[in-house]
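Every protein chain except one is present and positioned as in the full complex.
Chain IDs A and B follow the sequence of writing; residue 1 opens each chain.
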Amino acid sequence: MTVPNAEASFGLTEVEAGPAASTPGRGRVVRALLAKPQVVAAAGFLVLLVLLAVLAPVLTAIEGSGPNAFHSGAVDSDLGGMPIGAFGGVSGAHWFGVEPQTGRDIFARIVYGAQVSLTISLATTAVTTVVGVVLGTVAGYFGGVVDTVISRLMDILMAFPALIFMIAILSALPDGNRTLLLICVLSVFGWPYIARVIRGQTMSLRQREFVEAARVSGARLRHQLFAEVLPNLRGTIIVLATMAAPGYIGTEAALSFLGVGVVPPTPSWGQMIAASVNWFTVDPTYFLIPGAFLFLTVMSFIVIGDHAQKVLDGREA
Amino acid sequence: MINFYQLIYRTLTTFSSKKGEGSKVVPDLATDMGQSNADATVWTFHLKKNIYFSTGAPITSKDVKFGVERAFDPKLAVGAPYARLYLDAPKDYEGPYKSGDLSSIETPDDSTIVFHLNQSVPEFASALTEPVFTPFPDDPDTVTETSVDQKPVSSGPYEVKSYTQGSSIALVRNPYWKASTDSVRKAYPDKIDFTFGVDAATVDQRLISDQGKDVDTISGNSVLPSSLAKLQTPQLKSRVVEGESGCTTYLVMNTTKPGLNNVKVRQAISYAINKQQVVDAAGGNQLATITNTMLPSNTPGYQSFDLYPSKDSKGDPAKAKELLKAAGVSNLSLILDTRETDTMISQSEAIQQALAKVGITVKINQIDAASFYQTIGTTSEQHDMTVTGWCPDWASGSTFLPPLFQGSQIFSQGNSNVAQLNDPAVNAQIEKIEKMTDLTEANKAWSALDKQINELAPTVPLYYAKAVSLVGSNVGGAYSDPQRAGGVNFATVGLLDPSK
Partner (left out) sequence: MAGFLLRRGLFAIGVLVLISIITYGIFFWLSPDPAVTICGKACTPETIATIRHELGLDQPFWLQYVQFVVHFFAGTEYGTGPTATPCTFPCLGFSFQTHQAVWSMISSRLAVSATVAIGAAVLWLLAGIVGGVIGGIKQGTWWDRAGLTVALGSISLPNYFVALILQYLLVVQLRWLPFPSAVKFSDSPTQWFANYLMPWIVLAFGYAAMYLRLVRASVIETLSENFLRTARAKGLPSSLVIRRHALRPALTPVVTMFGMDFAALLGGAVIVETVFGLNGVGKLTSDSITKNDQPVIMGVTLLVAFFVVVANLVVDILYTVLDPRVRIPR
């Protein structure tokens, strides 16, 4: 299980490396998933979030505030910059209220923050999945020295105190392109969790008759891997990717929370929560809104991943 | 710093602890403010009687001399380098451990000390308040290069009983200190415990709650902006101590960089900045007051002016654009070095926003809090602009304008003239004022120079930081003092009911 509270182990532990189930048809899986109201709700939220992120410029234009514009009028300078009005200054002009002190619009920062969160987590998911699947299949299929090398590398990476290490590397590196840096650092520590499962499944697939048959009949290596092994891993890969994404969202937020994430003024949910820590007693809206978005996003991914796994395992088709 | 040092150390002169006169310099170990020759290059001081170290040994002029000599050791240099700056010492003098005796300090007898300076310093008596002039027993065997860090010999009313780096200091009475010799320190409490590293929000909340031992507690820092909204009840308001910090926060522009080497561009930026937004980012009106001058308002001879006025100090983008057009500059892109703390980042973002309105792109370059000052003080590493502050060592233009704007004070490392301003007229005026022996005239001239410099706009004065601190309900005699960064003066604070 991927865990957004980055203090816990970073990566997947729950997806079992059991025998790979033959993947059911794509249409049937989607239909089975969409029969679940929870999945529909979760998917609906993620679609909404993607829309918010993509349409951020349009939406903020409608609302009337950019993510970085200061609004002195919306905060009370005599009270240390408390937002004026109930619920952290929620109003027609500021749908989610404003930041204390600066008066920046929270709605605008949430939707632009969604861009950052989604970009980093989805890109990291793509990278770790590709690397994890390639190295996992290679290790599982060829065994021997190749397997030993890759497995030991995974063991070492997983023995690393990932969070502390990521913080250390990120704080040591110059600013540069933070988004890219975050993707790289998250990927380095993320792929073994995917590769480990894929390796196990490939090993068991290798014993199956149809792969065995292809190998004995002298099929090309590429054919063995791409025609026989990979298609049977498709379900597992989808589940692994879905389960990995929320972990990266959570870790990115945690790194931003600790101040080594994206660079200001780029908005980020984790950084918004970090800034709200001192204000939670007098302005709870300030931490509740980014927190709620983070929570719902992570939960939606997990709900979909959970159910996808069940469907693919044939437990609840 | 001076606030804490006053508890354990005494110097020849020090800052008064009378309410409202905290920036005034008064005699401490010395009997008076000293006698100088006509051009203020030779200064003579006499020591009081009955003054002792915590070891029980009397404090003599030789101990004062030894303390100053130590300050020449490059390894031990602490605080502002006034001893090296003013004393007539050989270039290669490196303190008593390496270079031995310094001949420019004479001690004709145990209670007389004579300083020979390399220039005329009318304010030398004020410079003597600095930590580099702290006396230590003249005995290189017991007071070694490192022993002061481990076990300081105290001359003030308290001595260090225990010290855990980064965590706590416990002070107890120095039994040899005599109240009769000290007009500055009240030293009411029998012991003072300092605790460091407590989270700021926790400090605020504990002082607001005022439970248990916290009734006897004061805080060394101002409250967080987020706590101000909680301090609105009459009971809490009565425990609030607030005042100016005596420091100025400003935006400094590197005048050697393309674009910023044009005075019109710098003036445009001066017009463009929305100071109210910067103040809000710094914690609002209670924690910051907008300023248009570099010199703090408590500086003697202070005169107020506003060369780049705008309505409610919210900036004048139209005027700024006009000046940029006149300068023929467009598409300017600047890097703003920013100390990596929440409030400094917010302030940089406010500047970024204000300059975006006049078409200047600003990129914020975060520098971690520990190495920020080294980075901006290294000319090869600093970028175009930064927001920083300056607190004068004593209230005078002489400890404010020369370090920030004198051409001869541009150093490749440890540079305080971050603007790298090297203007012949300004340089000449600084040298002229520094020679004035009439301090009233000098003070007036410093303020006029402040205006002259501001016309060149190497900096945009932003605000005077203010301190709002909360004290426990059993604490008496607490008042804010600009010489102590607006915090509570430690030397005079006490408990209303010590039995509690």
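We take it that a contact is a pair of C-beta atoms (placed from the backbone, for glycine too) under 8 Å apart; a residue touches a chain by one contact, two chains touch by 3 or more.
This structure is a prediction, so every number in the text was calculated from the model and none was measured.
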Which is it among A:41, A:59 or A:258 that touches the chain not included here?
-> A:258
Cross-chain touch to the chain not pictured, restricted to B:414, B:476 or B:498, is B:414
With respect to the chain omitted from the figure, which of A:51, A:149, A:168 or A:221 is a touching residue?
-> A:168
Missing-partner contacts on chain B, residue numbers = 74, 77, 81, 144-147, 149-150, 165-166, 197-199, 201-202, 205-206, 209, 211-212, 340, 368-371, 373-374, 377-378, 412-414
Provide the residue numbers of chain A that touch the chain removed from this figure.
-> 1, 3-9, 13-14, 16, 152, 155-156, 159-161, 163-165, 167-169, 171-173, 246, 250, 253-254, 257-260, 270, 273-274, 276-277, 280-281, 284, 287-288, 291, 294-296, 298-299, 302-303, 306
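Criterion: only the chains that are shown with their structure count from here on.
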Find the geometric centre of each of chain A and chain B from their Cα atoms only, then give the gap between the two centres in Å, rounded to an integer.
-> 47
Flag every residue of chain A that touches chain B in the complex, lowest number first.
-> 68-70, 72, 75-82, 100-103, 171, 175, 259, 263-265, 275, 277-279, 281-283
Note which residues of chain B are touching chain A in the complex, please.
-> 200-201, 205, 224-230, 232, 274, 276-277, 279-281, 283-287, 314, 340, 342, 345-346, 348-350, 352-353, 364-366, 368
